[in-house]
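A single protein chain has been omitted; all remaining protein chains appear in their positions.
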Amino acid sequence: MKMEGKSLYGKYGDKLVLKGIDIKIENGEIVTIIGPNGSGKSTLIKILSRCLKPMSGNVFLEGVDITKISTKEIAKKVAILPQVKNVSYDITVEGLVSYGRYPHLKFGKRIGEKDLEIIHWALEKTALTNLKDRYVNTLSGGERQRAWIAMALAQKPEVLFLDEPTTYLDISYQLEVLELVKELNESLGLTVIMVLHDLNQAARYSDNIYVLKDGEIFQYGRPKNIIESKLLKDVFRIESNIYTDEVNNCPYFIANKII
Amino acid sequence: MRKSAVLIILILLSVISFFLSVGIGAVKISPVDIVRSIFYEQDSVNYQIIWNVRIPRTITAALVGISLSLSGAILQGVMRNPLASPNTIGVSSSAGFSALLILILFPNYYNLVPLGAFLGALLATLFIYSLSYKNGALPTRLILAGVAVSSLFSAGSNGLMTFYPDRVHGVINFMVGGLSAITWKDINMILPYTILGIMILIFLPNRLNILILGDEIATGLGVNVERTRLIFIILSSILAGSAVSVVGLLSFVGLIVPHMTRMFIGSDYKYLFPGSIFFGASVVMICDTLSRVLFAPAEIPVGVIMSAFGAPFFLYLLRKKEVMK
Partner (left out) sequence: MKIKKILSLILILILITTTLAGCATESDLEEQSQKPNEEVLEEGKPAEDEYGIVIDKDTVTFEDGRGEEVTIDKNPERAVVLFASFVDIWVRNGGELVGMVEPSDEYIVPGTEDVETLGKQGSISLEKVISLKPDLVVLSYNTGSHLDMIPALEENNIPIMVLDYQFKDDYFKISKLFAAINDSIELYEQDAQMVKEEIKNIMDKVPKDETVKVLVIMATKNSIAARNSETTIGEMFKDLGAINIADDSNEKLSDKNFSLETVLEKDPDFIFVQTMGSDLEAIEERLVKDVKSNPAWSSLSAVKNDRYIVLDKDLYTYKANHRYAEAYEKLARILYPEVFN
């Protein structure tokens, strides 16, 4: 098992948001966390990626409690694509991606030959080689997300966290990003943990889905066990019809009525 | 233009500024006489002026420029706010308040003022940091705490001046900020800290570059966000505090010089730090030279010159290039 969270209690500001979460992520899996706003999805993913300290409970990476590992060591295995990112007006794509090598650089050392190779590999994997000298803030939404993913790739991680990577993007860019994540998972065996807002996307791209409601795990399992009317009713308050997507071999639903 | 080329130009600029500052003053001494007095005529009046007045003053101007610019550059990155400057973390007003306190309570120890100002600035910064710390010191909270504490100390200073108006005469000069009557001893008060700051900053530009990308990104890349922020803030306070303790309150440098440097050399701290060092040194040396020369023999406070020339120049640059986000 790659990562595990046990009895996680978490606060957001002063509010208790996570009330005893247990979550297991296997090696090479794509796990998506879904739930209505305020259910604690963001808090959970921040705790798992050690951006936030839990009130109580533990997070394990390959069986080791992450509080016992230095943050730099973790960064050699775990990469994060959060929601909040700032970019200066004069960072190039290649410049941004090169920061991904930071966890591997010894104190005071600069980027070397081997690091450059990895940077160029990450650019290729995300189809950004022609754009490497462009300023990041001149790219399209999808290209920009790809650049951040390339930076994460340059860390040569085994686990990638993504916090709502498709929110605010045009649909074509959403597809672009999710397809890339899927490809990375398949070709590199990258374990992926993400928070998605769009349930159908979650159904299409996940191996396992965890549903959060009011700070607790409502249910977890394979997409076809999650996308079902009673769950959608209880958690998301919609009446819906469930269909099967033959092409992508996954369920999808269409919402009919608010409950 | 390539960044390294810009850096070389800035280095040349500081060298030229140094020689201008040593060579120009209320008393006209030709370059030949300058060299002669330093090497051959150590008991001449020219030697006294060059060696005991102009050179320590120029060196101090450079050190002050370096320290304040670095401090501002650091803060603008850590706070992710282009308006951040040493004033924002309460350095200037707390240094001023401490100086006043000493002048009023222990008027015979006015040579303790620099040390007091420095310690006051440091303590205020730590105070601001702990005030804004709640599971971490977020930039917004830091700025708010800084503004609040700054106002507190300013009010305190005004209060002291109201109740002890007669003891205040020494402080006005301090408040305005100036380089007149700098001696070699004053350099001791700032040099170790400038060197300390530079030595530490050599290892830290990438950390700051990454910190700017965002707290979570930085954590994801293995940077200990809270520790790094604290180190930078303390560094920035040491740099600014030591400068303010020697020269008084010079508010323009810490805010504007990093911005101007950024316009020439970009926001990557690997270049912004050295750029700020040389540009900051040049700016203060040049302004100090002008302050001695424009209405000689009267000297205008350096801060006045910097605002008068710097602000319009900065506005001009603003119209030409894009500002840091």
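Think of it as A and B in the order they're written, each chain with its own count starting at 1.
Keep in mind that, in the parts below, a residue touches a chain if its C-beta (ideal position, glycine included) is under 8 Å from a C-beta of that chain, and two chains touch if they have at least 3 such contacts.
These numbers were taken from a predicted model, which means no experiment stands behind them.
A.B. asks: By the document's own contact criterion, which visible chains does the hidden chain reach in the full complex?
C.D. replies: B
A.B. asks: Of the listed residues B:Phe19, B:Tyr109, B:Phe203 or B:Phe313, which contacts the missing chain in the full complex?
C.D. replies: Of all options in B:Phe19, B:Tyr109, B:Phe203 or B:Phe313, contact with the hidden chain holds for B:Tyr109.
A.B. asks: So one chain is hidden, and I want to know which residue out of B:Ile9, B:Val27 or B:Leu152 touches that hidden chain in the complete assembly.
C.D. replies: Of the candidates B:Ile9, B:Val27 or B:Leu152, B:Val27 is in touch with the missing chain.
A.B. asks: Based on the whole complex, identify which of B:Leu83, B:Ala296 or B:Ala311 touches the chain you can't see.
C.D. replies: Considering all chains, including the one not shown, the answer is B:Ala296.
A.B. asks: Taking the full complex into account, find the residue in B:Ile11, B:Ile38, B:Leu101 or B:Leu126 that is in contact with the omitted chain.
C.D. replies: Hidden-chain contact among the options goes to B:Leu126.
A.B. asks: Could you list which residues of chain B touch the chain missing from the display?
C.D. replies: 25-27, 45, 48-49, 52-54, 108-112, 114-115, 118-119, 122, 126, 133, 162-163, 165-166, 169-174, 180-185, 188-189, 192-193, 196, 226-227, 230-231, 234, 238, 292, 296-301
The rule we apply is simple: only the chains that are shown with their structure count from here on.
A.B. asks: Could you state the distance in Å from the CA-based centre of chain A to that of chain B?
C.D. replies: Taking the mean C-alpha position of each chain, the two centres sit 43 Å apart.
A.B. asks: Where on chain A is chain B touching in the complex?
C.D. replies: Contact set of chain A toward chain B: 46, 49-51, 53, 70-76, 78-82, 84-91, 95, 99-100, 102-103, 107-108, 137, 152, 155, 161, 163.
A.B. asks: Which chain B residues qualify as touching chain A in the complex?
C.D. replies: It is residues 80, 135, 203, 206, 209-210, 212-217, 219-224, 266-268, 322, 324-325 of chain B that touch chain A.
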